[in-house]
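Take this structure first; my questions come after.
Here the complex is missing one protein chain, while the rest keep their positions.
Which chain is which? They are A, B, C, D and E, in the order written, and residues in each are numbered from 1.
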Amino acid sequence: MQDTLMQQGIDLMIYGMGTVLVFLTLLVIATLIMSRFVMRFFPDPVVAEPSRPAIQTGRTAEVDPAVRSAIEKAIALHRARR
Amino acid sequence: MQDTLMQQGIDLMIYGMGTVLVFLTLLVIATLIMSRFVMRFFPDPVVAEPSRPAIQTGRTAEVDPAVRSAIEKAIALHRARR
Amino acid sequence: MQDTLMQQGIDLMIYGMGTVLVFLTLLVIATLIMSRFVMRFFPDPVVAEPSRPAIQTGRTAEVDPAVRSAIEKAIALHRARR
Amino acid sequence: MQNFLRLWHDSGIYHLDLGQGVMLLVGLLLLFLAIRKGFEPLLLVPIGFGAILANIPGAGLSLSAVENAIASGYPDVLAQIAQVLGASADAGMQALNDAYKHAPAAVQADAYRLATDLGYANGMLYSFYTVAIGSGVAPLVIFMGVGAMTDFGPLLANPKTLFLGAAAQFGIFATVLGAVGLSVTGVIDFSIQDAAAIGIIGGADGPTAIYVASILAPELLGAIAVAAYSYMALVPLIQPPIMRALTNDDERKIRMEQMRVVSKREKIVFPLILLILVALILPSAAPLLGMFCFGNLMRECGVVERLSDTSQNALINITTIFLGLSVGSKLAADKFLDPKTLGILALGIIAFGIGTAMGVLTAKFMNLFCKHKINPLIGSAGVSAVPMAARVSNKVGLEANPQNYLLMHAMGPNVAGVIGSAVAAGVMISIVSSL
Amino acid sequence: MQNFLRLWHDSGIYHLDLGQGVMLLVGLLLLFLAIRKGFEPLLLVPIGFGAILANIPGAGLSLSAVENAIASGYPDVLAQIAQVLGASADAGMQALNDAYKHAPAAVQADAYRLATDLGYANGMLYSFYTVAIGSGVAPLVIFMGVGAMTDFGPLLANPKTLFLGAAAQFGIFATVLGAVGLSVTGVIDFSIQDAAAIGIIGGADGPTAIYVASILAPELLGAIAVAAYSYMALVPLIQPPIMRALTNDDERKIRMEQMRVVSKREKIVFPLILLILVALILPSAAPLLGMFCFGNLMRECGVVERLSDTSQNALINITTIFLGLSVGSKLAADKFLDPKTLGILALGIIAFGIGTAMGVLTAKFMNLFCKHKINPLIGSAGVSAVPMAARVSNKVGLEANPQNYLLMHAMGPNVAGVIGSAVAAGVMISIVSSL
Partner (left out) sequence: MQNFLRLWHDSGIYHLDLGQGVMLLVGLLLLFLAIRKGFEPLLLVPIGFGAILANIPGAGLSLSAVENAIASGYPDVLAQIAQVLGASADAGMQALNDAYKHAPAAVQADAYRLATDLGYANGMLYSFYTVAIGSGVAPLVIFMGVGAMTDFGPLLANPKTLFLGAAAQFGIFATVLGAVGLSVTGVIDFSIQDAAAIGIIGGADGPTAIYVASILAPELLGAIAVAAYSYMALVPLIQPPIMRALTNDDERKIRMEQMRVVSKREKIVFPLILLILVALILPSAAPLLGMFCFGNLMRECGVVERLSDTSQNALINITTIFLGLSVGSKLAADKFLDPKTLGILALGIIAFGIGTAMGVLTAKFMNLFCKHKINPLIGSAGVSAVPMAARVSNKVGLEANPQNYLLMHAMGPNVAGVIGSAVAAGVMISIVSSL
């Protein structure tokens, strides 16, 4: 029984770690092919933004368009009033 | 049985379309009466805004009051500092 | 049975109101001790804000940091452009 | 032609009875009060709308699948339901509904399965009620949001105002006695559970009232919630005469000293102190006060602003919508158009009055002992009804002395009243549910 | 080695059959249409993704616990399930699935408990479907949000445009007849429930279609929802040829007079008028139109902006995510890769076409009597497909006369079409569910 448990643990390790490696290797290959394919046949019409920091833990940093336009209007108004 | 299905379909059409027409006709009548009644006895204290585009699919376009006041404050401050 | 109901009501009143008084008295005592303890041994590094209105029924009044920074940037930009 | 008859039989007018007609008007009245008169609109708009939906004749939106099956009135359906419930097949619909309500849970489950097999489903509002109130979760989530909106600063600056929040809860228990009295004298038949649930109206706190009523007297929930929110909206009319009658002009002019600044850390520790006290002394108040303290800790701790924001906005709003509709679903004609409702409305306003009076009198009593005098007008804020009652204290104070701003001082007893009524709720549930 | 075999047996490729492969491509196609072509992306992105998840071989995400137990294929599991279902132990998996589907609710509950005892669980998408659509709540909540986004101003300024919204629903019932015809002639076998659910595609309103299909023909829900949303996205291609064919240049140039200003109070009262009419005449439309009116009342009453905001944003967005994934879960290969789907797609586009034509023709018919002429191009907006169809009216109008802005005028029939199809949904549920 205890031998079996040990055996189960070793099996889990071998097949588990193996699957992780195989899966991520396939993902590397698929990603490389995809990137090449997309860059060659479907390039973005305009150049995309440089890669941003990966995970934003807070709220999205971008300002709401409505807010931005309000600011721009406010400043335009302010400038016009002078 | 198949005759029955056809009959059911025709029934559904007649009574269904009939109900839609009757219901919306009643709604037209009720709305006209209501509008006349409200406009006559309970007119808005001030004139309401002209009817806006019917369905906004995005977020509400208005700027948050807090944001607007922040902008106004920022501009006032900016003006004061000059 | 009806006597019992009356009795139950009176019991509920005595033990209920008693518990409320005892509980809140203990809370007053615990709060006073806590406040003294915190003020003595763990004073805030800087003085805290004065107590705000107790319950805000609307949205939080503070402006989002992203919005504030956007405003500041907008004004800086505006100033720089002049 | 058969279809036309069916449509006619399915139509609302065919099924409309007087009670439902009256309740449709009650729903419209609640909407009028909420929209035109500003009576606690966040709750009374959904409640009023829910009341209309619940009383649409023939729609059965507030009925369970079994009740909908019974309401269909088909003899073979009734016979099958009766068999499952162990009732006589020709007992009549009312008897079957009663049998269903009092059946053991296992039989109810069987009846439900039979009803779904026969093609009946729970009404929309019934589903909302089950999820939002039957489970108890909606009032608790709203209490969490209220906690996240509450600033205990004024209370911490002057903790003895907690006594005012305690005293004002006397309205709750006096009303319990009143309800029991009505029952004993044979005027209206209230059980002790009913009496306790009615009393909590005096707590002047909506979610607490709904929570207690959903546990002790779900039948009366609709009337109790309507009374609680209506009277909270009427606080500016109910309280001032009582406040003026119990104070003289000198007392109303008392100026209270400037509050001390309360530190961030005190505010962080306070909800934990309250929670630990609840844990040690009154576990039956733990759901309500636990969620309240959790909301307040999220607000004050400063490291989970995301969560605090959400619990004050999206989460409390979503919950309010479904809570309101669910409460409205309990405004069915046969429950609401009952002498009990009149009794509840009468007792509720008495509860508010007694609570207000006890708050004011206790403030005067405390002034006999305390060095720093309390303006007795802030005592009335102890009933809760946040923040309306505190504004009323401020307004009456300004009438006596235009320089006398009591709002901040009144917030102390005001939030103390929330704690007080949650404690009262806990002790009532604890005592009553074991009687 | 045994584990390696297990991993292989658990892998998707091992289980992949042709149908699932095709459905994975269908899911990707839906995503392509949504992302690249802008086909109603808010719904079709979740639906397409859900379709892919539902067809992951061996994952069983869209299966119930019992179906997952049956799909495991272990003989002892099958034997136990068969015993509970009262089926033969060697009936085969398909027969067991059928037996489960048609078993009484009590037997289903027993089978579910057995499956959980055996370690099987409901798939993720199955759970989403049960909560979001099975309960009926998600389409209703979305309808509430749509109500909160809808401005009835243009409709109130010109109530006779309601007739256009009524006429365009003829597409619904013509399609019902078409589906019945296909069945009678033996082309495709549709029941009357199927026919009614397919017809509602012609309502050009997503939540209504999903709500009706979930009640009358859950098996066809996936195809119906995909057809409804796809054709709504294709409205700018489908409608203009029909509109041009049925009008001459003079008609298209008709300029409509400036709309009157609609008062705030009219807007507040209108949803209540609509609600009361529903209550009195068509209770079976009460869930859909009730929630719609509730959302609109929250929008217009002006005292519950918090709730209105939340129902237009957080709540509708959350619901849309789970509704979309749930609809996608119904795009299983054995249901979708069926001649019925082709029939649904063909009937759906006919429904849109007939609805468009009837709207335009009715506008021309009304011009025979009315003093203030209606531009018949706004008739096509009566199908709903808000706000796309109104924009199409405007665009075709501008082609005929660059000064002729029809958008506001077309919003009247556009929102009338939403009411019209909800009424049609109610009457169909009422008639069909009792046949």
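Observations on the structure shown:
The definition used in the following text is that a residue touches a chain if its C-beta (ideal position, glycine included) is under 8 Å from a C-beta of that chain, and two chains touch if they have at least 3 such contacts.
The structure presented is a predicted model; accordingly, all values stated were derived computationally and were not measured.
Of the listed residues E:D110, E:E305 or E:D338, the one in contact with the hidden chain in the full complex is E:D110.
Screening E:V107, E:M124 or E:L435 for touch with the missing chain picks out E:M124.
Against the chain not shown here, subunit A presents residues 2, 5-6, 8-13, 15-17, 19-28, 30-32, 34-35, 38-39, 42-44, 47-57, 59-60.
Residues touching the missing chain, restricted to subunit D, are 104-106, 109, 135-137, 140, 144, 268, 272, 275-276, 278-284, 286-287, 290-291, 293-294, 297-298, 301-304, 306-307, 309-311, 313-315, 427, 430-431, 433-434 (touch as defined at the top).
Counting the whole complex, the residues of subunit E in touch with the unshown chain are 3, 6-7, 10-13, 15-16, 24, 28, 31, 34-35, 38, 41-42, 45-46, 49, 52-53, 55-59, 61, 110, 112-114, 116-117, 119, 121, 124, 127, 313-314, 317-318, 320-321, 325.
FYI, only the chains that are shown with their structure count from here on.
For subunit D, the chain with the farthest CA centroid is A. Chain centre most remote from that of subunit E: C (centre = mean of CA atoms).
A separation of 32 Å divides the Cα centre of subunit B from that of subunit D. Rounded to whole angstrom units, the spacing between the C-alpha centres of subunit B and subunit E is 21. Mean C-alpha position of subunit B lies 40 Å from that of subunit C. Residues of subunit A in contact with at least two other chains: 59, 64, 67, 71, 75, 78.
Counting partners per residue, subunit E has 281-282, 306, 309, 313, 427, 431 as the residues that reach two or more other chains.
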